[in-house]
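Below is a slice of the complex: some chains, not all, each in place.
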Amino acid sequence: MSAFRLGLLNPNSDARHTEAMRAVAAEALGPGHEVVAVTAAGAPSSIETATDEALAAAEVVQMVRETPGLDAYLIACFGDPGLHAARELTGAPVVGIGEAGFRAACLVASRFAVITTLGRGVPELEDAVDREGLSRRCVGVIPLEIPVHDQGSWNQNASDAIVAAGRRAMEESRAEALVLACGAMADTAGSVSRALGIPVCDGVSFGALLAYGLWRSGLRTSKVGAYGWPAPTPGNMPEVTAVRVE
Amino acid sequence: MSAFRLGLLNPNSDARHTEAMRAVAAEALGPGHEVVAVTAAGAPSSIETATDEALAAAEVVQMVRETPGLDAYLIACFGDPGLHAARELTGAPVVGIGEAGFRAACLVASRFAVITTLGRGVPELEDAVDREGLSRRCVGVIPLEIPVHDQGSWNQNASDAIVAAGRRAMEESRAEALVLACGAMADTAGSVSRALGIPVCDGVSFGALLAYGLWRSGLRTSKVGAYGWPAPTPGNMPEVTAVRVE
Amino acid sequence: MSAFRLGLLNPNSDARHTEAMRAVAAEALGPGHEVVAVTAAGAPSSIETATDEALAAAEVVQMVRETPGLDAYLIACFGDPGLHAARELTGAPVVGIGEAGFRAACLVASRFAVITTLGRGVPELEDAVDREGLSRRCVGVIPLEIPVHDQGSWNQNASDAIVAAGRRAMEESRAEALVLACGAMADTAGSVSRALGIPVCDGVSFGALLAYGLWRSGLRTSKVGAYGWPAPTPGNMPEVTAVRVE
């Protein structure tokens, strides 16, 4: 079996997140495959507002352009910034960890809850669930009020908060699975799942495998219609600032 | 990397379809993995009506019960008969080729068309697209008026009809990808895609890889809520009739 | 006025339910009409999971085939198993008690709540409400955690639980009517309605009258399109097991 080369594009500028997500994706794909992880050097260090997301999406455009030739790409921020733009800029398949996380939950549960960082992000996540056509299957979006930079398996408090929120969602809202709506939470999915006894979906792991699945199926991004190659226009060819970390 | 063992459950009684779909799934997964393909001996030879589907779903219940211990299951009929029941009857992940086909298209295109066998099945497919939350992304369901048993790469007429219908969908409805809504069409996806220059999604190939992805991510079907183990009741333990074909 | 002959198909194997529902339907239709009630001898004794429902739907196929020549049919299980298949197999009108119950509520109230047996069935009922296009009008699906076989007017505890749940739905969620989402609850509708002072809709009573109304209006199931007669296929002509109880 030939090796699969995934481009993992971290839209924020925090290289620790890049490395943690690279490790999750590599573990998911297993030996024999390669994850080329890129950090958006010019982006905010975490993506928690629409402003952050607008800046991050522009960085994603740059990252896709400067990381050509891979088999597939994963946009590794839960808001999927720049996802449609990235699909225009490559013929390879492109997956966002947000869509991947929601999708994973729907394949193993009838109803799911979403755990996120800050309350201000709840409407955007509700809207994302709605755009995916999954409003009926989402029993709630629950903010921890713990910001992105405090998320991750290194912080036991954050994991404990996810478990507590997940338990409430199970008891009060009939959640059957959780979606972790932050790339930085990805490496806690296993321990949270063991604590609660339900599937806990992180988009990094399943997203890497969705990208792999598209590649194995020979499915590439359609170049007819919405995702056709963009015509070069003065100003849509920005300079490169991202840093590749293989 | 340990081997993945997929149970491919063909809800119809036509063993040729079982074998053709097994080959597609095995090719998609690649060497080192195993596809255990099962034919529903007691089911209709093709599934083209709600009556067929009701009978097929009962057979799926039996097939899951008599094919325990695999890593994941794929319901290999586009109507996904018995999908929810199968999720109750195992802790392993279960994927339907219908949901897989629709999902693949959404990951590589903004809008897709669905190619199906008979016109009478159009409403059911429209309803399935709607249940997946994808009505807005589907530009049409196009029947060929060629029944299931005449579908497959062995019949050039059927492939030609798919190409012609796909071309119309591209020109008149802005389709950017096709979904082949019949397991028996799966082995034509490659040639249709080459003819049209757009992604052509068959649920068997991508469905096998969705199942693989769930397994690699450690995601198993939630046993809390809708997919919990069913309590044994007089009458819900039917006898076995399916035939395993490895 | 000529007599109306209704086929009441009980998709479970519990003949007590068949008889109780037959009595409710006969009372609703009034003297001069006939209810031919059939029990699905090969089905589970109660339908509480997707597995049960898959098995029941196959039995419905058989029951319709072995009970020909009636004026209309009522599928007497709230999940409406096999409803679309039944519509293919007869030109007479076919009604499900689930759709009938939801519809009754919408004709006498702006908002309704649904009372069901087990919590695991809540997502399926929410999905059924959504398929009927009524999500906006349903203020909640409330499980009693009392299984089907303990439901019915003979069990005062079950009736009391329905009244208590209904009162909560009125006070906390502005329910204006109740839908009893279980055929076995049908004979409690009157007493619950008197206790709460709001309409309480059981699908057996109103479903029998919907079927009667279609018949009186001369409306038969369309044989053009989705509900056309299914072509005979090897395997879609199962043997008969149901038992007629007139």
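Per-chain numbering from 1; labels A, B and C assigned in written order.
The criterion applied here is as follows: a residue touches a chain if its C-beta (ideal position, glycine included) is under 8 Å from a C-beta of that chain, and two chains touch if they have at least 3 such contacts.
Computed from a predicted model, the values in this text were never measured in an experiment.
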For the entire assembly in this structure file, with 3 copies shown, the number of copies is 6
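Just so we're on the same page, only the chains that are shown with their structure count from here on.
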Distance from the mean Cα position of subunit C to that of subunit A, given in whole angstrom:
44
Starting from the mean Cα coordinates of subunit A and subunit B, work out the distance between those two points in Å.
27
Using CA atom averages as chain centres, what separation in Å is found between subunit B and subunit C?
30
In subunit B, the residues touching two or more other chains are 84, 87, 225-226
What residues on subunit A touch subunit B, complex-wise?
1, 28-32, 84, 87, 93, 95, 99, 103-104, 107-111, 132-136, 170, 174-177, 190, 193, 197-199, 201, 205-206, 209-210, 212-214, 216-227
Please give the residue numbers of subunit C that touch subunit B in the complex, ascending.
12-13, 42-46, 48-55, 57-58, 60-61, 81-82, 84-85, 87-89, 119-124, 127, 131, 225-226, 228, 230-231, 233-236, 238
In their shared complex, subunit C is touched by residues of subunit A numbered 110-111, 136, 174
